[in-house]
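Dumping the structure here so I can ask a few things about it.
As you look at this complex, bear in mind that one protein chain is not there, while each of the others sits in place.
Per-chain residue numbering starts at 1, and chain names A and B are given in the order in which the chains are listed.
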Amino acid sequence: MKLKIHKPLVFASAVLAMTIAPLTAFGQSGICEVFNEAPELAAMVAAGELPPIEERLPLNPRVVEPYDSIGRYGGTLYDLYDGVRLAEFRKFGYENLVRWNVDGTEVIPNIAESWEISDDGTEYIFHLREGMRWSDGHPFTADDILFWWDEVETNTDIYPGGPYNYFVVNGEPATVTKIDDFTVSFSWSNPHGLFLQNLSAAYGVRVTQFPRHYMEQFSQTYNPEGVAQMMEEAGQTEFGPWWISRVGSYGQQAEYNDPARPSLQPWIPTTPYIGAERFTFVRNPFYFKIDPECNQLPYIGERVFTLATDPEIRLIKTLDGEDFISRSEINQPTNRAVFFDNQVSGNYHFINVINSDFNTMQLHMLLNNPDEAQAAILQNRDFRIGMSYAMDRQTVIDTVFIGQGQPYQQGPRPESPFYNEQLATQYTEYNVDLANEYLDRVMPERDAEGFRLRPDGERFTFTVLVNAGFRPYFVDILQLLERNWEEVGIDMVIDSVPDDVFWPRRQDPEIDGFVWIGENGSGLLPLVGANFHAFTPEAAFGWIAWNQLRLNPNATVTTEPVEPPESIQRQYEILTELLQAVGIEAQTALMNELLAISAEDFYTIGLSLPMGDYQVVNNTLRNVPDTVIAGWLYPGPAPANFETFYIDESASS
Amino acid sequence: MALYIFKRCLFVIPTLIAISIVSFAIINLPPGDYVDRLVAEGKNRGENMSEEQIAGLRTVYGLDRPITEQYIRWISDIVLRGDFGDSFRWNLPVSTLIGERLLLTVALSLSTLFFIWIVAIPIGILSAVKQYSIWDYVFTFIGFIGLAIPNFLIALALMYVSFKYLGQSVGGLFSPEYLDAPWSLEKVLDLTSHIWIPMVVLGTAGTAALIRTLRANMLDELRRPYVVTARAKGLSELRLIIKYPLRHALNPFVSSLNDVFVNLVSGGTIVAVVLGLQTIGPLLLEAFRGEDMFLAGSAILMMSMLAVMGTLFSDLLLAWLDPRIRLR
Partner (left out) sequence: MADAQTSTDTIAVSPETRNKDRGVVVANQWKLMWRKFRKHRLAMIGGIATIGLYLVVLFVEFLAPFPPDAYAANFTYAPPQTLHLFDNTPEGLRFQPYVNGYIVEIDYNAGRRNFVIDPETKYPVGFFVQGEPYRLLGLIEMDIHLIGPINQGDPMYLAGADRLGRDMLSRTIYGTRVSMTVGLIGVTFSLFFGILFGGISGYFGGVTDNFIQRMIEFLQSIPSIPLWIGLAAAIPAAVPPVQVYFMITLILALFSWTGLARVVRGRFIALKTEDFVKAARIDGCSSLRIIFRHMVPSFTSHIIAVVTLAIPGMILAETALSFLGVGLRPPVVSWGVLLQEAQNVRSLSQAPWLFLPGLYVVIAVLALNFLGDGLRDAADPYT
């Protein structure tokens, strides 16, 4: 197999207004004559409790350029903990093999110092950092990654459904092999064109979470008696649940709960935190990153988390200055005024947040409604155009978002290389006459109250399902749109349900559509998001089932498969090709074709482009960029390098 | 008396069994289970689980078994091993989660009860003795207002005031620096400086109700002939009141105590949610929302047990005060 040396994936894109990208680490080993470390670590070295800094860092440490200035050691970063996830992934724990750069345009090295991809895209080889160590000083090697793959990811007691789909191509899990102590290869018989981007997202963390030397004691392969004994002590009979509660992988409560578990993160726990109301993480003395002046990171000595389960309590605590970087569910547009008024007493300031979402709310139609008369209307493009023209988007933006945002239909954000103007802007004008004209083509007849009738003479009711808990403004917006649509004779019913009911209920026959945000629209993220049906009809469950059977005739589907129109069939083919396309040129061509079909078919109605988001940051906290990105696959603000933040007490206003 | 205590305690057992069944039935009422919840949360984040993965999770959590089997497993673990099961969400034994919160719930309920007594008894007597005086009207009015304002509104207002003007760290019963500290005198003092808000909020309604009961009972007693006789004999007014009518008037007062206690335990839920207190209530609400059934069931069981114990205590107290009850 011919391997080619990696060239950084830089793409000509409308780059966000962010100036500093971290330096890549190539060829930097040996740039430092002397390394500096935190005073308390130096004291420990002097006392013989810790090896000297040179032995703790890898031969080629990762060099991170701070946003603003070289920091100073010490201080405490305060956080709130909602009791569900540790501070949320976005604020803690982004140490993957590879990662997104600050502005989300490029995948850059992190734990892996470099990588190679075979020409056909079937093999990825990662080079690890020699001399890199876990937080207990034990070397980090390829064996740790193999342990994760063999004992965790492919362990059906833990993951009954097999490895996460990032590691699977056409139903085939990756083959993970150790080439030498510092080289690991992932390969498939088919190409995997998006593996790097996938590894850079949230789920990539799990690859480097399992120190073999520590984890063997929790493995049924290596320590069956010990495991049986621990399970008995915990009163558990099944390995899976016991393992999840004792060890835990990414996103599970236990993942940072064991203070003895070695980690690669900048801060490590000092006590178990589950059930605790307040707990502290301290500096990892073996952390593998340095600043350009050869100071070992992180600057901040400890992070203190306080439990606050109620969102309003979290808001008040943030206003009180008890959370140094506000959480994403707290810095909602509605709270901006409260934050603004308490800036002085709370000792914080605003920073801008660029949302990687491309829409505040999208309406997905249930195109395969079992009621055929209803389905025929929903599948009629004129109906959707009419509905779109009837929406007074600007008024909604003015009311709900206080004027922040612009009418927007669908597709990658304007600054993304995949932006499609037609898809983004068509039919967004508010025009009641045009709306009536289009709707008249579908349902000309109206009843005594002025509501449109279906061809069979029944009143057409349009039931929209909404997850009231996910975004509080969804129900508000729908209540405004209800009036818009009433104006053009559409009888709309809002079905507002909580989170857990929402997902199963989406497929109910009485539902005609549901709303959700449009996610992963910035930078290269649409590539990764496309596979989640971001640009194909998300609520065409019959078509999606048909596609599942096309990919795997033995798959179990929960919905009656319906053969989609040709354009959609082509889109499904593109999605398959996209996963296996290697190189940005091929990927861009496919994305453009996919989006052109979306624009032509116009299945999804969008509302507005999110703008004017914010976060509040404590005034003493330095090196936080003025602008950060928020999102899911791009786990903002974590890529903004928390390890380079430092506390400057003199900066309190 | 011993027989009465025995019979009364015996009655607690079927009550507890019934409560455990009701608790378990209720936690199973909501549609869907914890796995549905996990799937939904995953989808909120863009994760998709396959049918096999979902079925696998259900086996992992034991949710694929029949409901009666689930109940028997749950209750026998509690009775035989004191094991309340694990919280799905927290991945912790329920007993660990509830333990400290139970202590705080009891502490809050008891201190509120004392607060109610200290405030209600003198005011109730005063209102009755000085019937139709300005004080009577003022306290009756305040009492009614206390009954009428929803607890959570008072809580919200006090919370905001304490944030805005007192500069106290809100949410919870402790200042942040004591949260992870071991118990010490300072921590107890810190607790007392925080507990007054929930105490006042929770206490208003109970106080108002008790003032009204006590006043009505005192008025009934004060009209009785023996009071007139005693007064005619020249007993001082204070001794007269304390010696006879008050003792009689306290009887129904004690019997209504169990209602007050039950209400403190249950009404505390809302106040605790608003104020972010680490009592059982908010945990329960979260558990219900998250389909975390063992946690929810055990929390209901615990709160009901608290209430049942409170009732038992007040019944025994009543029996001790009033011999007639023992013979019933």
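Here, a residue touches a chain if its C-beta (ideal position, glycine included) is under 8 Å from a C-beta of that chain, and two chains touch if they have at least 3 such contacts.
Since we're looking at a predicted model, the values are computed, not measured.
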{"item": "Where the missing chain makes contact, among the chains that are shown", "value": "A, B"}
{"item": "Which residue of A:Arg381, A:Arg446, A:Arg505 or A:Arg550 touches the chain not shown here", "value": "A:Arg505"}
{"item": "Selected from B:Ser127, B:Asn151 or B:Gln278 as touching the chain missing from the view", "value": "B:Asn151"}
{"item": "Selected residue (touches chain absent from view) among A:Glu437, A:Asp476 or A:Asp491", "value": "A:Asp476"}
{"item": "Contact partner of the left-out chain, one of B:Asp83, B:Asp136 or B:Asp220", "value": "B:Asp220"}
{"item": "Interface with the undisplayed chain - residues on subunit A", "value": "312, 315-316, 319, 333-338, 340-341, 350, 395-396, 398-400, 402-404, 468, 475-476, 479-480, 482-483, 494-498, 501, 505, 508, 612"}
{"item": "Sites on subunit B contacted by the missing partner chain, in the whole complex", "value": "11, 15, 18-19, 22, 26-27, 29-31, 144-153, 156-157, 160, 164, 202, 204-206, 208-209, 212-213, 216, 220, 252, 255-256, 258-260, 262-267, 269-270, 273-274, 281, 284-285, 288-289, 296, 299-300, 303-304, 306-308, 311"}
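Just so we're on the same page, only the chains that are shown with their structure count from here on.
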{"item": "Complex contact set, residues of subunit A against subunit B", "value": "83-84, 156, 159-162, 165, 202, 235, 238, 240-241, 244-245, 248, 252-254, 271, 274-280, 306-310, 313, 316-317, 319-320, 322, 470, 498-504, 519-520, 529, 532, 556, 558, 632-633"}
{"item": "Residues of subunit B defined as touching subunit A within the complex", "value": "31-32, 36-37, 39-41, 43-46, 48-57, 59-61, 81, 83, 86, 89-92, 96-97, 159, 163, 169-172, 174, 176, 179-180, 273-274, 276, 278, 282, 286, 289, 291"}
